[in-house]
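With one protein chain removed, the remaining protein chains of the complex are shown where they sit.
Our next item is chain A:
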Amino acid sequence: MNDASMSAEMTANLSKSLDFDQAAKPKVVAKDVNVFYGEKQALFDVSIDIVEKSVTAFIGPSGCGKSTFLRCINRMNDTIEGCVVKGGISLDGDDIYAPSLDVVELRARVGMVFQKPNPFPKSIYENVSYGPRIHGLARGKTELDEIVESSLKRAGLWEEVKDRLNEPGTGLSGGQQQRLCIARAIAVSPEVILMDEPCSALDPIATARIEELIDELRANFTIIIVTHSMQQAARVSQRTAFFHLGILVELGATEQIFTNPSDKRTQDYITGRFG
């Protein structure tokens, strides 16, 4: 976290917190997103810009709709029966809820890492090559091998598994499995990676590795991470969004949110008064 002068500067921009990133290009833009599970409304008029090649953290108490919003961005909510999304979300200016849009292509551009590591019950190699194969990204065995190797390297897993690529991915440790899932996601070269509490099932050391990894991946990918750990949000993210009861309460630079939140609810949450 930065020094006090920085946060003073933030305070000046409180009313328009987005100004901080005006130079940066928004990758994902959501406008008035409302989500319903049957009768129940889970998100209310969420509007947000996600800056390209940076890490945005979603924080907020349990059940406030962080995962729900995350799943809107790669339309995984489509797979939940009774879930209706209203409003507009665009990726690079293209409406992702347009009827002409191909969901399968969208999900290749917006990858996802889940809370619990979920490698397929296949070999490590097959886990990573799964995406490139179905999308036809490799033009032969050697190219596929290259993709697998580079993905595993970028996920920081290559050294640990290069001699056992044909062993089942489910045989790895929890932290390794999660990095395998990250490798699997980057193997299809997505532009955005969504991570829903990727470290909640991991020990502190594995968590530290994943956080390091996220910091490295920021150079090439736009990353959105949901986390319950305030420290984690502070460590890995540049911008932080605070959700509460289905409402996006506040969005701003991470330093500003943690040192000088503009909303009372944000303040209460980060000082541990509720949630």
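Rule of thumb we're sticking to: a contact is a pair of C-beta atoms (placed from the backbone, for glycine too) under 8 Å apart; a residue touches a chain by one contact, two chains touch by 3 or more; residues count from 1.
Keep in mind that, in the parts below, contacts and distances are computed from a predicted model.
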item: Which of "Phenylacetic acid degradation protein", "Phosphate transport system permease protein", "Probable septum site-determining protein MinC" or "Fumarate reductase subunit C" matches, in UniProt, the chain that is not displayed; value: "Phosphate transport system permease protein"
item: Residue, one of A:Gly131, A:Gly156 or A:Gly246, that touches the chain absent here; value: A:Gly131
item: From A:Asp32, A:Glu105 or A:Asp203, residue that would touch the chain that is not displayed; value: A:Glu105
item: Residue in contact with the excluded chain [from A:Thr56, A:Asn74, A:Gln176 or A:Thr207]; value: A:Asn74
item: Interface with the undisplayed chain - residues on chain A; value: 74, 76, 79, 81, 104-108, 111-112, 114, 116, 118-122, 130-131, 134-135, 181, 184-185, 188
